[in-house]
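There's a structure below that I have some questions on.
Excluded from the complex is one protein chain; the other protein chains are retained at their positions.
Chain nomenclature is as follows: A and B, assigned in order of appearance, with residue numbering initiated at 1 for each chain independently.
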Amino acid sequence: MSNTITFMIDGVEIEGKPGQTIMQAADEAGIYIPRLCAFKGLSPYGACRVCTVMVNGRPQAACTQPVAPGTVVENDTERLQHLRGNIVEMMFVEGNHYCMFCEKSGNCELQAMAYRFGIAAPKYPYLFPERDVDASHPDILIDRNRCILCGRCIRASSDLDGKNVFQFVGRGKDKQIAVNAEARLADTDIDVTDQAVSSCPVGAILKKRVGYAVPIGERLYDHKPIGSDIEAARTAGS
Amino acid sequence: MAKPKVATTSLCGCFGCHMSLLDIDDRILKLVELIEFHKSPINDIKKFTARCAIGLIEGGCCNDENVHVLQDFRKNCDILISVGDCAIMGGIPAMRNTIPLKECLEEAYLNGPTVYNPSGQIPNDPEIPLLLKQVYPCNEVVKIDYHLPGCPPPADTIWEALVALLTDKPVDLPYELIKYD
Partner (left out) sequence: MSGTLENTVKDICRSHSNDRTRMMDIVREVQARFKCVSSEAMDVIAAAVGTHRVEVESVVSFYTYLSEKPKGKVVIRLCNDIIDKMHGVERVAQAFSDALGIKFGETTPDGTISLEYTPCIGLCDQAPAALINDVPVTDLHRSIARQIVADLKKHMDPKRLVHRLGDGNNAHELVQSMVVNNIRTEGPMVLSPVNRGEAIKQALAISPVEVIRAVKTARLRGRGGAGFPTGMKWEFTRAATGEEKYVICNADEGEPGTFKDRVILTERPDRVFAGMTIAGYAIGAKTGIVYLRGEYAYLRPYLEHVLERRRNDGLLGQNVGGKEGFNFDIVIQMGAGAYICGEETALISSCEGLRGDPKNRPPFPAQKGYLDCPTVVNNVETLCCVTKILERGPGAFNEYGSQGSAGTKLLSISGDCKLPGVYELPFGIKLSEVLKQAGAEDAIAVQVGGASGAMVAPNEFERTICFDDLATGGAIMVFGPERNVLEVADYFLDFFIEESCGYCTPCRVGNVLLKERLDRILAGHGEPADLDYLQDLGETIKTTSRCGLGQTSPNPVLTTLKNFRSAYEALVKERDDGLQPSFDLSEAVGDAEQIAGHKSVHAD
């Protein structure tokens, strides 16, 4: 059995390994596929759908879809960017994102994704949902207004921290992130150094007393779009 | 040929976006060569007396007067631009949108920890505009042609957009000029 799987992304021949997802193989080849719920070191989840690609003409999530020989994958097409932009816009109107005072701003993956897609404002109406904030813990804050239900904290807590601090409760539009206690994060065994805390892509789980630590202009996505690091590998190397 | 007219207003905003407009620094001289300011707090013109090419809206709609002004802008301007997050999504004032109006007023005037209000009354004068049940993004009240995000939007963003519109070019903001904070 050969150890490489050859397939195409946007006309470029890519070599993947058995067991890899399309996203993993694309990353190695320096092709960025937008993503929000996927995170290095965590099991694939397939929730945000921002990584939707066409595999032989059928839509699939690149973060969960394994590579297969001879497949033709479309990634950077106008149609897909449009669909992905729509999804990002949905996330903004679904929650309450007040970037102007969010400590994550500038380092936030959701915001960065919207910047990358050049979204000035969502075309959908804001839903202004009522969501809770949990500031019970001395070192960590949960602001559910900003949660995009990506499940990264859940997986990080169970897979990396060996705890089970987070899980989803409710379903559909009422689904929300809950903690392993009757109500309060303070009553769980979470620690501020847990990977669950740092895995949150947005400002929903924040370390207290950090504030706006990095000045505007020096933050992660102030100048370069999200995904530039992956794309840099392509322009530099291979 | 007469210079195109630009009107501006601050609805439920903090004037931060107007400050940002002034932040274009010496380019303001270029701007007044290109345009003429019509109804605007900048020159204190209070009423529309001529049709405007562009209306810049800061702030969302939190009261009935905001709605009135916004609709007036729509009537008198060819292009309306939501300038800033408040105009686009309500901004910080919209944080009250999940709380019933009565509770908001009671918190603000009666129960809040810093309230000093010996009369124990919620201000209620016919002159005071009535609050809406929530703060509305401008494009839920009238149609908005362009959105310039940011709190406030960078001066360059406002500048680039205006120049593009005044020179009949597409408003195509570069990466660094779309910011939500």
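Simple rule for what comes next: a residue touches a chain if its C-beta (ideal position, glycine included) is under 8 Å from a C-beta of that chain, and two chains touch if they have at least 3 such contacts.
Predicted model only: the values in this text are computed from it and were never measured.
Novice: Using the definition of touch stated at the top, determine which of A:42, A:178 or A:226 touches the missing chain.
Specialist: A:178
Novice: Touch as defined at the start, partner being the missing chain; which of B:132, B:151 or B:165 qualifies?
Specialist: Final answer for the missing-chain contact: B:132.
Novice: Name, in rising order, the residues on subunit A that touch the hidden chain in the full complex.
Specialist: Spelled out for subunit A, the touching residues are 44-50, 52, 59, 61, 64, 66, 83, 86-87, 90-91, 93-94, 123-125, 127, 148-149, 164-175, 178-182.
Novice: Provide the residue numbers of subunit B that touch the chain removed from this figure.
Specialist: Within subunit B, the residues touching the omitted chain are 63-65, 67-68, 71, 74-75, 80, 100-102, 105, 122, 124, 126, 130-134, 136, 139-143.
Throughout what follows, only the chains that are shown with their structure count from here on.
Novice: Subunit B touches which residues of subunit A in the complex?
Specialist: Interface residues on subunit A, with respect to subunit B: 96-102, 105-106, 111, 114-116, 118-121, 125-126, 128-131, 216, 222-223, 225.
Novice: List the residues on subunit B that touch subunit A in their complex, please.
Specialist: Per the stated touch rule, the residues are 82, 85, 88-92, 94-95, 97-98, 134, 137, 139-140, 146-149, 151, 173, 175-176, 178-181.
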